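Here's the structure, in structure tokens; my notes come after.
A protein chain is absent from this complex, but the other protein chains hold their places.
Order of writing sets the chain letters: A and B. Residues in each chain are counted from 1.
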Amino acid sequence: MLRILINALRTGVVTTRYPAEPSVPPERFRGAPMLRPGSGLPPPAVCPTGALSEHFDAGRRHVALDLARCVFCGRCAEDPWAGAVAMGRDFELAARCRDDLRIEVVADDLTVPAAELAAGPTPDPNAEAARAASEIHRVLGRSLHLRHLDAGSCNACDWELAALLNPVYDVRRLGIDFVASPRHADGVVVTGPVTRNLETAVRRTVEAVPDPRVVIAVGACAASGGIVGEGYASAGGVDRVLPVDVYIPGCPPRPEAILFGILVALGRLDARRQPREGGRVGAAPAVSLC
Amino acid sequence: MEFSALQPIEAAVTLSVIWIGLGTIGLAGMRAPRFITGVVFPAGALVSLALAVTGLWAIGAPTSSAILPAGLPDLPFHVRLDALSGFFLLLLGGVSFGVSLFAAGYFRDTEPATLGLLTLQYHVFLASMAFVLIADDAYLFMVTWESMALSSYFLVTTEHHSETNRRAGFIYLLIAHIGALGILLCFGVLHGGHGDYTFAALRAADLKGYWATVAFLLAFFGFGAKAGMLPLHVWLPEAHPAAPSPVSALMSGVMLKTAIYGMVRVIFDLIGNIRWEWGLTVLLFGAATSLFGVLFALMQHDLKRLLAYHSVENIGIILIGIGLAMVFIGSGLPVAGALALIAGLYHTLNHAVFKGLLFLGAGAILKSTGLRNLNEMGGLIRYMPHTALYFLVGALAISALPPLNGFVSEWLTFQASLQAPQLASSVVRSLVPIVAAVLALSGALTGMCFVKVYGIAFLGQHRHEVAVKPREASGWERAGMLWLAIACLALGLLPVFMIGEINKVSLALTGTGLSSEALASGWLWLAPTSGVQASYSPVVFLLVIAAVFGLTFLLVRHFYHGRLRRADPWDCGFPAQTSRMQDSADAFGQPIRQIFAPAFLIQREIPRADDPQPVFTQSVKDRHWRAIYLPIAYFTEFLSGHVGKLQQGRISVYLLYSFVTLIALLVFAQ
Partner (left out) sequence: MADSFLIDALRSGVDGSIDANVGPRPSDLTLRLGRTGDLPAAAAVLIGSHAMALATVVATDETATPDGDLKVRYVFEPIVPGTTDRFVTLLISVDAACPEAPSLTAAVPAANWHEREMQDLFGIVSVGHPDPRALVVHDGWPRGVFPLRKTFDGSRHVAVEPADEFPHLVAEGEGVFEIPVGPIHAGIIEPGHFRFTSVGETVLHLDARLFYTHRGLEKRMEGLAPLDAFYVAERICGVCSVAHGMGYCEALEQIAGVDAPPRARIIRSIALELERLYNHVGDIGNICAGAAFHYGTATGAYLKERLQQMNERLAGNRFLRGLVIPGGARLDLPDDLLRVLVATLQDTLAGLDSLMGRIEANPSVVDRLDDTGVLKHQAALDLAVAGVAARASGVDRDARRDHPHGAFALPEPPDLHVVTVPKGDAMARVTVRAREARESIRLVGEFVRRLEPGPLRVALAEPLPGGRIGISAIESARGEAVHWLRTDALGRVERYHLRSPSYHNWPAVALAAETAIVPDFPLVNKSFELCYSCTDR
């Protein structure tokens, strides 16, 4: 017992201060791809999950990247498209609305300034406020109990959720905890594309959560079906079965990204902002955290 | 007959005789079952009530006696009604009132032929018990004791087509007679060759040397056999389940108490001069009995067998109280002895009431669903809400939870054991706390057992397949149970009154009662020794609980505005739930079975891992059979086999026996 105490004291405090202080991922980290308009943009077939799509509008080629489908494999940023696509380091990608996760770029128009075009659609602040249900913030803002629901994930997202409870991220310091029964929960964190064998259990679990409740889809599979897609054994994403409050892209999303997403769901942080130039990342909290 | 001239004894005798009369009427009117269940049993109930009032009256009144115009020429029947008999008459009358009311409803659908005999045996049984309690000479005592045994034997074997019931009846009768033999020998020792067999003479007998101890042992084991004490308890778990439920209630509730009465009467009254070593014996047997009883009760899944084992346990608790009284009185501490005696007698009354209630509840379940096996019951609270409520009162009472009556008597027993430091002998001083610890263990295990019983029988989902939905018990049955439930509540909420009455019994029996400080605390607070040392107020307790519940309810209503959403319970996302997914009676007791494994004789068969149709079997048996009874039975068989060789079946041999006997007599009769 004494040795345990000594070891603990010697290890000291290892907890990160995120989100009070920004978290900088390592150099090789593959965050949201940044598309530069030009002719070098890759064809949609390059993407293994179909996150890249193109359409033609008035003769101009528009290329869109759906972050909810992206598995961050980095293939679109490899040669010969390395000039047009770069894997950024932005991981705070959670959004309330699926459309906010679409980045659209016009492929062959060089006259439009890069900064303007590299941005995604500006989230409408009024809609934002309306959607950030004040009731949720008032009731759940200071203490949120989440029920984890594995709807058929590959377990990477599940392990990242489990990592939130380790001494480094210690999500309980933010008033967030994971509970055993949906009856004790304020919300459900769903991973996986909702497999056929689990569909009934998924519906029953969310139904068993008392109101008000939030549903958070974590990972590419939950947000859109991801690498699994829709199939005989998969519904193709949580929103095919349940209404989703927040989408957190990633394959898997880093624990800080998940944390960001949960705080967005609570209204304690604003959702995905416009990506900054050069891939600088940083999160300024919308309200003070206590 | 003017009231002022009426003696309690006359009332008692008259009422008992009325019972016999009712029984005969029942037998005669067997072609009119409605009449029997509608009139005879309720009439018997009224007689019970009157008898109870008589008993209560007799506790405070001076002792009255009479001589009946029956019996032997030089030993007519003497009867006497003093405080002790009055107390037990109160018990008999009070409990049998509820049981007879219940029986009025329970026996409604019995076959007319059986019903007639049943009514006769039932009322003869009641009358015999009443006479046992007022008997004042050994002869009447033995006659009525025997008729009590016989009538209850017939009651136990009412359903005689079942082999199990016949065997149960046989064992019951056998052990009852072994006990009767002991009692008879005890009376013989007390008689000692002088005087007659009236209790007055036996009381006055002066026993030399170790004869008092011999008398004590004969009485203790003789009455102990009837009371269901270790190791003579084996008939109890067989006979009580076999009998019809009202009879089980009477046997468990009242008949065992007549054995306690006998023990107290003979040891405290007739033998007198109590030695503390006797008390220690009683104490240790009582402790062993109570622990044994509750451990086996936890292993049962047959509801009535479980309740029978609980009777064994409670007899043990009563014996602890009585043993403590004997120890204290024998060590020269009469006040502590009085406290212990009062505790023991109060528990006698309490047990009679709540055990009667529980058996009646089991009877209601059996009548309604045909089920006795707990593993097949479940969810009965939905179909039988009244029975469930009364059973709950009984379960809480037997688990010794305040503010009901079981708590009071067990608390008093503990308070009595706390007087142990005053004792001189260090051996006893150290044994008493151990006994108190065993008592605490039994109490806790009882609570656990009744959580199991109530939870599995009434709560949850039904495990049984019922073709017809179980119906609530009929009006008479509910009335009987309600009476006993109210009695549990009353004895729990107003103990001071009852203690005062039992105090008179103690004064009459031993000459000492509770201390004056104890009696000075008023009706609200029960203080066994003095108000400063320990006191308990059940009324205050009840009010506080009610206030807390009410306040919580109101606060929740206020804060949550009664918002409610009804949904299925959480089931891990797995939709199909069956009734097999609940705890069963055997499973609930498994941890106890594992911890106390050496106490049981367990035979288990666990299926192998690759068995495609795995089956599990387990049986838990009483070691006493193998250790004591079967060896005795084999030895007896062996002996009788050899003795049987004398019966050659040839007349020449018998003539030889006669000739040899004649010669022997001629030689030795000189």
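Keep this in mind: contacts are C-beta pairs under 8 Å (C-beta built on N, C-alpha and C of every residue); 3 or more make two chains touch, one makes a residue touch a chain.
All values reported here derive from a predicted model rather than from experimental measurement.
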Residue touching the undisplayed chain, where the options are B:69, B:421 or B:612: B:612
Touching residue (missing chain; options A:160, A:186 or A:239): A:160
Residue among A:30, A:213 or A:268 that touches the chain left out of view: A:30
Candidate in contact with the missing chain, chosen from A:32, A:93 or A:149: A:149
Residues belonging to chain A that touch the chain removed from view: 3-4, 7-8, 11, 14, 25-30, 48-49, 71-75, 87, 148-150, 152-163, 165-169, 178, 180-182, 192-193, 195-201, 205, 226-236, 240, 251-252, 254
Those residues of chain B which, in the complete complex, touch the missing chain: 301, 375, 571-574, 576-578, 580-591, 593-594, 606-607, 609, 612-618
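Note that in this section only the chains that are shown with their structure count from here on.
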Residue numbers on chain A that touch chain B, as the complex places them: 181-183, 198, 200-202, 204-205, 207-208, 210-211
Interfacial residue positions of chain B with respect to chain A in the complex: 565, 567, 570-575
